[in-house]
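Data first, discussion second: the structure below is written as C-alpha cells.
Apart from one protein chain that is not included, each protein chain of the complex appears where it belongs.
On to subunit A.
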Amino acid sequence: MSYYDIDAILTDAEKVPCKFELDIPELGYLDNNPSQPLKSGTTIGLPLWLAELLALANRAPSSADEDAKSFVSLNMPASLSSEVMSALKADPRAVPLRDQSHNFYGLGTRMLDLFEEKEMCAILRRTFVTRAADIALHAGKAGATDDMGVGAGEEFLRGLEEWERKLFKKSHDGAKGTKEWMEGVKKH
C-alpha cells in the first residue's frame, strides 16, 4: 500500500461507530449537544484513522486497582454488520457493495486487522471471488456489442466498489488488447 494510495486515504476516512468510555468536557458538540460534556457511553462515528488510535491507545488508570482502559471501544461499521454478512452469505452477487461502502473490501481488511473474525474473512473472500467471475464476464463484453449498450454496463458498474472497479478495468484492458490485435491482424 503506497503512501499516496488515494483509496487507502479514503478508506482511512470511513466512519466507524465508537463508544466513548469516559466523559470528555467541551466535546459535546460531536453529539449535537454543545453545552454539555460528552457523556461516556455515547456512540459516535469517528474516521477510521482516529478511531483506531483511540481504541488501541491505553490511558493511565485513574486508581491503582483499575485496569488500563482505552478511550473508546470500537464497533463494526454498518457496512460490515451481520445483516450485510448474511446477505452476502446468501448471494454475493445480489448485494450492491458500493451502497454499503465505496471501499468495502478496504474497510473489511482494516477491520479484520482489528477484530479476529474468521467467518467474516471467509465470507469476504467468497464474495470477492464469486463476484470476480461476474466482473470478468461483464468486462469482456463491455463495449464489444452494441446490443449490450452502455446503460447495462453502467448499471453493473454502479454496484461495484473500488477494488472491483480496478479489477473490472484490468480485465477489460486485457480483453480490449486481444480484441484490438485480432481486428488488426488482417491489416498487416
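Everything that follows uses one rule, which is that contacts are C-beta pairs under 8 Å (C-beta built on N, C-alpha and C of every residue); 3 or more make two chains touch, one makes a residue touch a chain; residues count from 1.
Operating definition for what follows: contacts and distances are computed from a predicted model.
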Which of "DNA replication complex GINS protein PSF2", "Protein inturned", "Ribosomal protein S7" or "DNA-directed RNA polymerase III subunit" matches, in UniProt, the chain that is not displayed: "DNA replication complex GINS protein PSF2"
Missing-chain contacts mapped onto subunit A: 2, 105, 108-109, 112-113, 116, 118, 121, 124-126, 128-130, 132-133, 135-137, 139-140, 163, 166-167, 170-171, 173-175, 177-178, 180-182, 185-186
